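Left out: one protein chain. Kept in place: all the others.
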Amino acid sequence: MKLSELAEKTFSTIGQGSADLEITSAAGLDMAGGRDITFLANPKYTPQIMTTKAGAIFLNEGAAIDRDDIAVLRAKDAYLAYTRALREFNPPRGIEAFVHPTAVIDDSADVALDTEIYANVVIGKNCVIGRGVTIYPNATIYDGARIGPNSVIHSGVSIRENCEIGANCIVHNNSTIGSDGFGYAKDERARWVKIPQVGRVVLEDDVEIGANTAIDCASVGETRIKRGAKIDNLVQIGHSCTVDEDALICSQTGLAGSSVIGKRVILAGQVGIAGHLKVGDDAVLTAKSATSHDVEPGKVISGVPGFDNRDWLRSTAAYRKLGEMAQRLRAVEKKVREME
Amino acid sequence: MKLSELAEKTFSTIGQGSADLEITSAAGLDMAGGRDITFLANPKYTPQIMTTKAGAIFLNEGAAIDRDDIAVLRAKDAYLAYTRALREFNPPRGIEAFVHPTAVIDDSADVALDTEIYANVVIGKNCVIGRGVTIYPNATIYDGARIGPNSVIHSGVSIRENCEIGANCIVHNNSTIGSDGFGYAKDERARWVKIPQVGRVVLEDDVEIGANTAIDCASVGETRIKRGAKIDNLVQIGHSCTVDEDALICSQTGLAGSSVIGKRVILAGQVGIAGHLKVGDDAVLTAKSATSHDVEPGKVISGVPGFDNRDWLRSTAAYRKLGEMAQRLRAVEKKVREME
Partner (left out) sequence: MKLSELAEKTFSTIGQGSADLEITSAAGLDMAGGRDITFLANPKYTPQIMTTKAGAIFLNEGAAIDRDDIAVLRAKDAYLAYTRALREFNPPRGIEAFVHPTAVIDDSADVALDTEIYANVVIGKNCVIGRGVTIYPNATIYDGARIGPNSVIHSGVSIRENCEIGANCIVHNNSTIGSDGFGYAKDERARWVKIPQVGRVVLEDDVEIGANTAIDCASVGETRIKRGAKIDNLVQIGHSCTVDEDALICSQTGLAGSSVIGKRVILAGQVGIAGHLKVGDDAVLTAKSATSHDVEPGKVISGVPGFDNRDWLRSTAAYRKLGEMAQRLRAVEKKVREME
C-alpha cells in the first residue's frame, strides 16, 4: 500500500517522506523492518525512534523527530492510527460457508446458510445461528441459545441454555457463557440448598470475551454485557451483573453477583468487585484493587479495600517503612515519657 | 400454586393475604410481578417493600411491614423459604434416557441404562456411570473414572484417570477434575524434575463445582472434596487438599497443595491458602485475603497475610491516612528534638 493511501485510511497526514513509498505491514518499534510502519505513542520509548528500522512511523501531532530517513505520518492519536493500519494489513478472513459433517445440529435449530460450523460442534434445540457466524470445533451451544450475525465462537466454548450472543462478538476458547450462578441458602442443618439459576446471559453487539472466562447466568432474569464491552481471559462475572457499554475488564478480575459496572469503566488485572454495588461511568480500578462499596463516576481507585489512587500511592510509599515508623513512634513515646 | 400450599412446602405460615391466592413463580423485590412471591432477608432492602409489585412476600418472623395489599408468608429464614419456593417453581427437568450415536464409549465401561449421554461425549476404559447421570456434549471421562447417581457433568468438562464423582454432584462447563498436581524437584543443574502425579480426586455426594475450575489430583493418594461442599468458578484446588463438608469456596480462590479446609468454612472471592495448613471448622476468610498459617476454628480473617477481621478493619482505616501519619510522626519527632 502506498504511504498516501495508508494516510487516507488512517486519517493521518504525511509529515515527511514520499507519498509513493510502499508499506506492506505494521509492527512495533523494535520489530519493524523497512517496509513496515511503526508508531510512537508513549514518550518513554522516544529513544527507540533513533534505532528503529521501520520505513515509516505514526507520530502524534507535535511530537518531535530527529531523523529524516524515515517517513512520518502525523495523527491525532498515533496508537489509533497504527491500529487502523494493522487492521488494513490484516483484514478478517472471509467466510467459507460450510457445516462439517461431524457437527451435530438439532433439527429444530435455525442455522443461517453462510455460516462456518466446524467439526464436532454441537448445537441444541431451537438455537438460532445468524449469518456469517463461525463456530470452531468442539464448541457446545445448549438448547435455546442464539448467536447474532458475524460472531465468532472459538473451540471449547460452552454457551448455556437460552443465552444470547449479539452481532460481531468474539468468544475465545474454553470460555463458559451462562453457567449457574453461585447461590445457596443455608438450611436448618447448616447445609447448603441450591438456589435455582434459571436466568440467562446476554452479550450485546461488539462484545469480546477472552479465553477461559466464566460468565454466570442470573438466578432469575439476566446477566448482561452491553455493547462494545471487552472482557479478558480468566475473568469471573457473577450472576445478575451488568457490564455497561465500552467497559474494559482485564484478566483474572472477578465480579460477585448483582454488581453494575458503568460505561467505559476500566477494571485492571486481578481486581475484585463485591456484590450488589455500582461502579460509576469512567471509573478506573487499578490492578489488584478491590471494592466493597460503590465507586463514584470518574474516580481512580486502588488498594484493598480501594480508595483514592493518589492517597493510596502515598500510603504505599509510607508502608515500605512501616516497621521503621513503628520503631520511631516507640522512640518518641519514650522520650516524651522521660521529658514528663 | 395456592398460597396455602406454598406455605406448607416452604415451612412458613400465612401472615396476611388469602390462602387461595395463586402464585406462579418467585423473583427478587425489583423483578417480581403480581403472581410472584418475593422475599426480604437483608434489612437494607426494606424500603423496596413499599415499591415491589410482587403479589406475596416471605418475611422473617418479627419483620415489620406497612402494606396490607401484599400477601405475607412468615418464615424463620425468609431467604431459605424463598429458595424453597424457587425450587418448587423450577423443579429439575426429568431424565430422558439416551446415548447419542456420536458418543464414544469404551466397551469396558459400565453405563447405567437411564442416563443421558450427549453428542461427542467420550468415556474411557472401565468407567462406571451411575443411574440418572447426565453428561453434556464434548465432555471427556478418562479411563477408570466413576460418576455416581444423578450427577450432571456439563460440556467441556474433563474428568481424569480414576477420579470419582459422588451422587447428586454438578460439575459446570470446562472444569478439570484430576489434572496433575504442580510438583517438581530441582536437579543438580537447577532444572525441574517432574514428580509423578498418580493419585486421584474424589468428590463426595452433593458437591457442586463451578465453571473453568481446576482440581488437581494428589501425587500419591487423593484430593478429596467432601459431602456438600460448593466450589465456584475459576477456583484452584492443589494436590492432596481436603475440603471438608459444606465448605463454600468462592470464585478465583486458590489452595496450594496439601491444605485442609474445615467444615462449613467460607473462603470468599480471590482468597489464597498456602500449602500444608489447616483452616478450622466454621472459619471465614474475607475476599482477597490470604493465609500462610493455620486458622483457628470460627475465626474471621482478613488481609495478606490474614489476621483478625476487626483488627484488619481498624488497620485499613488507618492505612488510608498513612502518608499523613508519616508526616505527623516526623513533625512530632522534630518538636521533641527541639524541646530536648
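The chains carry the letters A and B, assigned in the order they are written, with residues numbered from 1 in each.
Going forward, contacts are C-beta pairs under 8 Å (C-beta built on N, C-alpha and C of every residue); 3 or more make two chains touch, one makes a residue touch a chain.
Everything numeric here is computed off the predicted structure, so don't read it as measured data.
K.L.:
Looking beyond the chains shown, say which of A:106, A:143, A:187 or A:208 touches the absent one.
P.N.:
Checking each option in A:106, A:143, A:187 or A:208, the one touching the absent chain turns out to be A:208.
K.L.:
Would you indicate which residue among B:2, B:76, B:293 or B:335 is in contact with the undisplayed chain?
P.N.:
For the chain that is not drawn, the touching residue is B:335.
K.L.:
Can you list, in ascending order, the chain A residues touching the missing chain?
P.N.:
26-28, 31, 77, 79-80, 82-84, 86-87, 89-90, 100, 102, 118-120, 136-138, 154-156, 170, 172-174, 206, 208, 210-212, 228, 230, 232-234, 246, 248, 250-252, 264, 269-270, 287-288, 304, 316, 319-326, 329, 332-333, 336, 339-340
K.L.:
State which residues belonging to chain B touch the missing partner chain.
P.N.:
102, 104, 120, 122, 138-140, 142, 156-158, 160, 174-176, 179-180, 182, 184-187, 190-196, 198, 212-214, 216, 219-221, 234, 236, 238, 252, 254, 256, 270, 272, 274, 290, 292, 303-305, 307, 311, 314-315, 317-319, 321-322, 325, 328-329, 332, 335-336, 339
One rule holds for everything that comes next: only the chains that are shown with their structure count from here on.
K.L.:
At what distance in angstrom does the C-alpha mean of chain B lie from that of chain A?
P.N.:
Going by mean C-alpha positions, chain A sits 26 Å from chain B.
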